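A single protein chain has been omitted from the complex, and every remaining protein chain is retained in its original position.
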């Protein structure tokens, strides 16, 4: 299998206006920088973005907010971003906030072919409104769960540390986060990697995302990997 | 954390008669050989065993069948084993056959705190008898799924390639199979490993089962790692 | 190479029918595989299909016990007890392979990332039901991964004999044996014919070399649709 494409522009060329796309990353950690830049350049509009966060004012998904390409965000935590806040308050941007574990598990469900999952997150809160709930016995006690549906995304765009032409991916440290589940969940999955290595160079025991889930892969360039909260201690 | 115990005898010492235990492995590949030997030695009886297969006549779970320690097997494929067949046909041994993916996913559900999952496996077959079914839309078409419950096992016994005192585990090749899910699914999880290494020697990016899921770990001895079907080609 | 053989005990025992052997069936099925496919091969004839995938075609074999990129059997002396396929046979990997656990394995099967599943069957009904795991009264070994595979796969080809050892058709109006899955089989390749499963029944697509349409009609108990000229299979 050779799923290699030249660059981000080629990888995202068929993403159309009003598509639903997943974007990996937690905060600015492990985000598909190259594809975001290419989406801004392409100018595709009306996107529904499923991503844990929405970037900052001048980086990450924030760049796509500045150009008003996003119609709706489905996230667990947003608003590190003035333009986001402005668009949300003005009603230009629709925002659906969902629990972080629910977000992750709805991706997993899609990748594992499970139409719905049950989670206790959000029971008794406004997250439960309009959702089916159901009680199950847990450790001898009846407990309530919400039924949450698998995501249905046209594209998933993920960032990995290493990859091969088959689409096998290895992530690094906490830059893994949502990337493996989103890779499994996209109808078409695009992976950008820091290092694209020949087939056979990755240890088959260490692959986080098997290539079957990945449709296009390329080696990204000029990774900035910006730090959101630089916290250090003195020596 | 130091979850190291001396050996299999110490690891399984509190497994009581009539316990429900999960045992990792696919065929004879990746089975917890040391713990099976210790269970036979301890003579614990009336066990319900959740394991994809039931070993062969003189190896694997077959050893526990010979000593009539197993009351019930929950498996996807059995019967490579004359004593198994005899006990099953005579009614001494209860056997519940379930689809392999259902077995794996019911373990996953337990480890991921999901009380139930939906799978299409078994719809319209005798596996569906007595089970709740439900239709969901999949790729624009209505499709039927069965609701299958998370397993509830007192112990999970797994075999890994490498591990550390925290209980972090790395598996090798297809000896991984059911081991990681069962490790997540046991109320108490016991891991035997071919090589126990000091904390910090395993690459944190390569760990298949994080130690939080493992309660006891030891380095096994005298691994036989028997091959069930030796198939080769000529040079 | 096409080997010719004869039914042993069957309703045609007074005929001399040319038909495919197992290798012929495997070769014909191999033609259904397309470049870029991920394929799961069941035990028996389906396993043989791997030998006839055209050289140069990019195909990755999935083994449901946790491997993408299954290679041939190992050379003698190079068997690895940690490396087996779903039939528990020692195997090898090819470059670009990946190991994973059973939950992910059936996850990718359920989410239809595996493009083609090829498996054997005892019976197939004209609406695509399949029975291949249990014969009442005989020792039941279990369904293994077969129920997951047939319930999930978007494209299922069955490789089987057209009639059983008792000479009875295995292509039926309804399955008599306990089902493995319902309305799932898309295509059947037997020693006599290639057939699609359509909403109207089995549709005859191709005849095995030397086999007549009449012979296929006689060997098929389920509803059979024969439209126009039925070409002979091209195997090699």
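Lettered A, B and C in written order, each chain numbered from 1.
As a convention for this text, contacts are C-beta pairs under 8 Å (C-beta built on N, C-alpha and C of every residue); 3 or more make two chains touch, one makes a residue touch a chain.
Remember, it's a predicted structure, so these values are computed and weren't measured experimentally.
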Query = When the whole complex is taken into account, which chains on show are touched by the absent chain?
reply = A, B
Key: Hidden-chain contact residue, picked from the options A:17, A:173 or A:203   = A:173
Inquiry  = Considering the whole complex, not just the chains shown, which residues of chain B touch the missing one?
reply    = 1-2, 110-114, 164-166, 168, 184, 198-200, 204-205, 207, 210-213
Task = Mind listing the chain A residues that contact the chain we can't see here?
result = 26-30, 52, 75-80, 85, 88-89, 97-105, 107-108, 119-127, 139, 161, 171-181, 208, 225-235
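Just so it is clear, only the chains that are shown with their structure count from here on.
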Request  = Name the chain whose C-alpha centroid is most distant from the C-alpha centroid of chain C.
outcome  = A
Key: Closest chain to global C-alpha mean, per-chain Cα centroids   = B
Query = At what distance in angstrom does the C-alpha mean of chain C lie from that of chain B?
reply = 29
For chain A paired with chain B, centre-to-centre distance based on mean C-alpha positions, whole Å = 32
Task = Spell out, as numbers or ranges, the residues of chain A touching 2 or more other chains.
result = 112-114, 204-205
Note = Residues of chain C that touch at least two other chains are 67, 99-100, 103, 106-107, 109-110, 112, 152
